[in-house]
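Structure below; questions to follow.
For this depiction, one protein chain was excluded, whereas all remaining protein chains were kept in their positions.
And then chain A:
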């Protein structure tokens, strides 16, 4: 309990530092936060850019005369209340954007991690069992190449082949525009069809990552006394492989699982953008492209909070499943 409490205090501290860091980083970035909006206003209205800037400042509620520190306090105050900002481009709160985009990202990330973890653990354990043989060498060789492929490259490939050549997956979106979200079979199938591209693009390198991690963990486990003692007891090889080796080699990976989950919340910007998939990453990409500072700050903070909380959970999980951590 004390361990968890300690970590919790530490967590709050880290969160505070991170969010402050993000605020200052974005607000100190070269360029005027309202510039993007001003450009579009000036183009639409055929207006002088300086005039447009003024209007943009008013629209965003930026008082250019207001000191940075006051803006920071306001931002923190709003953030603590759960208002993570205002998007100038979409002209709505960031919370609203998160509410409609986060479920899609969670769907894709959750399924990708599940699939890649299960396949990776099996492949890695299998490979480790055949250590040094041709299958093992091929698996680890192929995995080390695949894990280095950026998901966005796969995304382009999948989109090109799947949507343009074969026309088996849709070009974008999370579901067809003419469909009303419901729990009908049709809707679910079309959601899966739309998600499959991003899922495959993200999963393939992830499978390789888990395979290598599992394969790397296993030899160390095989030297443990309890493996030897199981052999001495005449326990069957298949049981040893499953309950003694695999289950113990997975332990350290469970912690990485939580961390991977956190990173993936925002890490798939390019993949979501390529598939036009309206998740967090997609809007993050938009925020950068459109210089929508409010959206950028809000989403960036959300992602960082996600990573930090995931890391925290990983530590807790690890201490629960491996009592030796607590002792330290």
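Everything below uses one rule, namely that contacts are C-beta pairs under 8 Å (C-beta built on N, C-alpha and C of every residue); 3 or more make two chains touch, one makes a residue touch a chain; residues count from 1.
The criterion applied here is as follows: contacts and distances are computed from a predicted model.
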Chain not displayed: protein name in its UniProt record ("Cytochrome c oxidase subunit 3 family protein", "Formate dehydrogenase subunit gamma", "Electron transfer flavoprotein alpha subunit apoprotein" or "Oligopeptide transport ATP-binding protein OppD (TC 3.A.1.5.1)"): "Oligopeptide transport ATP-binding protein OppD (TC 3.A.1.5.1)"
Selected from A:92, A:138 or A:247 as touching the chain missing from the view: A:247
Interface with the undisplayed chain - residues on chain A: 224-226, 228-236, 239, 243-244, 247-248, 251, 321-324
